[in-house]
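After this line comes chain A, so read on.
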Amino acid sequence: MSALFDGFWALLGLKVLVSLLVILNVALVIIFAELKISAHMQSRVGPYFAGGRYGWAQPIADGIKFIQKEDLVPRDADRPVFKLAPMVVLAGTVAVFVIVPFSPTLVVRNLDLGVFYALAAGSIATVGVLMAGWSSANKYSLMGGLRAAAQLIAYELPLVLAVVGVVIHAGTLSMSGIVEAQAEPFFHLGETAIHLPYLFQGQVIGFGIFFIAMLAELSRTPFDMPIAESELVMGYLTEYSGIRFTMFFLGEYAGMFAMSAIASSLFLGGYYFPGLDSATFGPIVLMAKVGLLVFVMIWFRWTFPRFREDQLQSFAWRWMVPLSLVNIAVTATFKVVF
Partner candidate 1 sequence: MTPRTMPGSGLAKGLWLTLRTLFSKTATIHYPLEKEVPVARARGVIALDADACTVCMLCARDCPDWCIYIEGHKEMQPPAKEGGRPRSRATLDRFDIDYALCMYCGICVEVCPFDALFWSPDYEYSETSITSLLHDQERLGAWLETVPDPPALES
Partner candidate 2 sequence: MTANPSELAERVAGVVGSDRFSSDNGTAKVRVDSDHWLEAHQTLGAEMPYFSWLSAIDWATEVAVGDPPESEDVESRYEILSCLGNVETGELVVLSTDIAKDDPSIASLTDVFGGANWHEREAAEMMGIDFVGHPNLTHLYLPDAFEGHPLRKTFPLLSRDVKPWPGTVDVEPMPDEEGPSTENPEDAG
């Protein structure tokens, strides 16, 4: 036994278990936040009874309900693909967390190519969505899956290009490196060192593009066309039920967490906050920043209607891509000049 615990595999197992628990619990919290915030934005109260007070146990109760439901697979579905799809989505989302630095030391794996890895792993989920849409043997699912694929292609590019500005600034592709670079004082105002995250170091446009592209990647309103319940019933999720639906559901919210964590690290200084010890308060600082971004995403969702698929495409190619290229050019120029 002890040999096992000392081993590499045991440590890995422990890391995976803890990360999974943390990620899924945070996803539940985000689900609950969405329920409550959306309700109050509509003068409702939302969940109220589950768990005794404020309905805090609602996501858990929902989860238990979903698990009890029958796991239906359509007769004409491509069974292996259909069954695999939710796992791909969840796995792809969870995989992103490998490189998210919660504090200078609390990181699963500080990869040198962290940013590259994160963007690559983040798009695995979309493959899962396409799998779900294709395998369901349902026209609505198929259209939802195709929309998701088109959306991925359109928005992966500005997403990557927006990050390039930050990478140029930091001079590294490592996530921890980028956060550390933001912890360096930007300039000195007399005696005091002024720390600024990249958002305020001229990456406003970069952050804007990244955030919008992130919404599109996550299929959040105003870019939720792959689900678009008023058009495509439930899009690629139409045929899913029970535990597999839950996995998609958790995956969506874990994805929000993951992308927000990346955005926080890249643009908002990650675990670093001036005056707070990163080693101790790092995770809290990061979670606060993630919370802020998640709130904005929820806020957008419950305020805006959705775009049309072709409008989204033209928005991506006509505005986002050129803008992000301009952003790179400007950033690079400044980097060279100063």
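In this text, contacts are C-beta pairs under 8 Å (C-beta built on N, C-alpha and C of every residue); 3 or more make two chains touch, one makes a residue touch a chain; residues count from 1.
Picked so that all candidates are chains of the complex that A comes from, given by their letters.
Quick caveat: nothing in here was measured; it's all calculated off a predicted structure.
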{"item": "Interface partner of chain A in the complex, by touch - 1 or 2", "value": "1"}
{"item": "In the complex, chain A residues that touch candidate 1", "value": "37, 39-45, 48, 299-300, 302-304"}
